[in-house]
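Complex shown without one protein chain; remaining protein chains in place.
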Amino acid sequence: MKFSILILEGPYHHEAGDSAYRFVEAALRKGHEIRGIFFYHDGVYNVTKLMEPPSDDRNIAKRWSEIGAKGIDIVVCIAAAKRRGITPEIIVPNTRISGLGQLLEMAVDSDRLVTFGD
Amino acid sequence: MKFSILILEGPYHHEAGDSAYRFVEAALRKGHEIRGIFFYHDGVYNVTKLMEPPSDDRNIAKRWSEIGAKGIDIVVCIAAAKRRGITPEIIVPNTRISGLGQLLEMAVDSDRLVTFGD
Amino acid sequence: MSDEEKVSKIMFVNRRAPHGSIYAYEGLEVKLIMGAFDQDLSAIFMDDAVLALKKGQDTSELGVKEFSATFRVLEDYGIEKIYVVEESLKERGLSVDELVIQPEVIPISKVAELMEQQDVLLSF
Amino acid sequence: MSDEEKVSKIMFVNRRAPHGSIYAYEGLEVKLIMGAFDQDLSAIFMDDAVLALKKGQDTSELGVKEFSATFRVLEDYGIEKIYVVEESLKERGLSVDELVIQPEVIPISKVAELMEQQDVLLSF
Amino acid sequence: MLHTVNKSPFIFRNFESCARVAKAEDPIMLYEDGVYAAMKGTSVEGLMKEMIAKHPVFAIRADVKARGIEEKILEGVKLCDYDCFVDLVTQHKIFAWL
Partner (left out) sequence: MLHTVNKSPFIFRNFESCARVAKAEDPIMLYEDGVYAAMKGTSVEGLMKEMIAKHPVFAIRADVKARGIEEKILEGVKLCDYDCFVDLVTQHKIFAWL
């Protein structure tokens, strides 16, 4: 089956990004397709490469970059990103900034849109 | 009277930063002293100079920078900032990154600590 | 309707109050953008989202954008079916004539059925 | 006690559950740092914060730090008075022996009085 | 002790927690989405009226106006600005029910 994922909250602060990551992992493991992952609201903070968590903690941005490296389209909403200071220069590789139309395309082009947030 | 302000939530997403700003403005207008402003949790996102809100909207980071220019100590928690990707290179002028000890000093050194958050 | 031009039924399920958090405002941005595409769009306002539709909002003293008037143009943006939940209004002491638009008032018992008719549910 | 060495009465008022949000964890970081300074520190756990003290938390499958054990060292960090609100425990079906520490159990009616004795209230 | 509440009473239970803890005569400041608690005819009107009977209750006018509920505020709730908020903080210790 074809899924898209919508993530609405920032990293570390809320568990949403962790839950979404585990969902994506399980879906891939079970042979499903992830059409795309879209970050909106504070979710845009998930992909800043400037984050430097304690060495014994997970690096949430790096994790998304690794998912992106598998060819999964990871899109950060440009309007939400601009007002929050997430620019093309500071996002991790294998992610991109684009418009809300991408969320619509993902939603329409998938069997399920699964939302994680606060 | 001497106040310190603690801000716990990010800009735009929650009204907390706006309320804190209006409180600070009113306190200064009434002749009170603001001993310091401390950003913790997602509050650290308030001071990124990379934010670029729509032209008809307020620039929250710039507003704090202007408050800092009046000589008010604005401190961003280093531990919270690091895991969220707020680095010394991207914070607005007149703000600084330091440790939680600064929050204690502000609290102890003020008549009131006023918290804004979610 | 050919497979290439598949029209999806998309419903915006709004549950948040305005101003205290950005959900209602950024949620409105999504509606306006998606309205530009040719899909079957609808919106439901329940829980605190009915407060976003309250008439007479004046944010000038807050220094933030007042966007409740924009709900009036949703229809022009292709969101023709708009519902508001009766119980949510009642709990907040509101009647539908106090709202900036006049959506169809439905009982909460009808919400699940409407949700089930959709291909995509978006909640802000 | 001279003015130069003023000791402040600081109380941490904890109200949040662990893991779903970072409040409980970052709130604990504050306690550990502040414990290094010579102040009169206390902590109260009410509402969902009593859940942060539940014994037997195992976050290995979540891949995040398990920090409930750290509450046991709060006393060593100078936070000697720790309270937990009876009603908050009861609403969550918990008894004090299910907690990683054994704070003083107080009724909610005593919370205001404790708050009033403080110079600073910090809530995470 | 000044108690501040900034959450919608319909979605969050912060207002209830505040109500259980605040001592009689303690002032209550409603701001941000917390001002919705001061509306007439809601499901929390009963609790709000009890609060008004026991406490001075304030609501930030800018937040009330932004939400279009100025004409629906319960009698006994005092609308005020940030100058008044600051004054209350000078007169009382403060706890924020976030």
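Chains here go by letter, A, B, C, D and E, matching the order in which they are written, and residues are numbered from 1 within each.
Operating definition for what follows: a residue touches a chain if its C-beta (ideal position, glycine included) is under 8 Å from a C-beta of that chain, and two chains touch if they have at least 3 such contacts.
Note that the structure is predicted; figures quoted are calculated from it, not measured.
For the chain that does not appear, the touching partners among the shown chains are A, C, D, E. Touch with the chain omitted from the figure is made, among D:Leu32, D:Val64, D:Val96 or D:Ala112, by D:Val64. The missing chain, though absent from the display, is touched by one residue of C:Val7, C:Ala36, C:Ala69 or C:Ile108; that residue is C:Ile108. One chain is missing from the display, and on chain C it is touched by residues 13, 15, 46-47, 87, 108, 111-113, 115-116, 118, 121, 123. Residues of chain D that touch the chain left out of the display are 17-21, 47-48, 51, 54-62, 64, 66, 68, 90-93. The chain not shown here touches chain E at positions 10-14.
In the analysis below, only the chains that are shown with their structure count from here on.
Common neighbours of chain C and chain E under the contact definition above: B.
Note on chain placement: the centre of chain A and the centre of chain E lie 38 Å apart, centres being C-alpha means. Annotation: 25 Å between the Cα-based centres of chain A and chain C.
Residue positions 12-13, 41, 57 of chain A are each in touch with at least two other chains. For chain C, the set of residues touching two or more other chains reads 19-22, 62, 64.
In summary, the structure contains touching chain pairs A-B, A-C, A-D, B-C, B-D, B-E, C-E, D-E.
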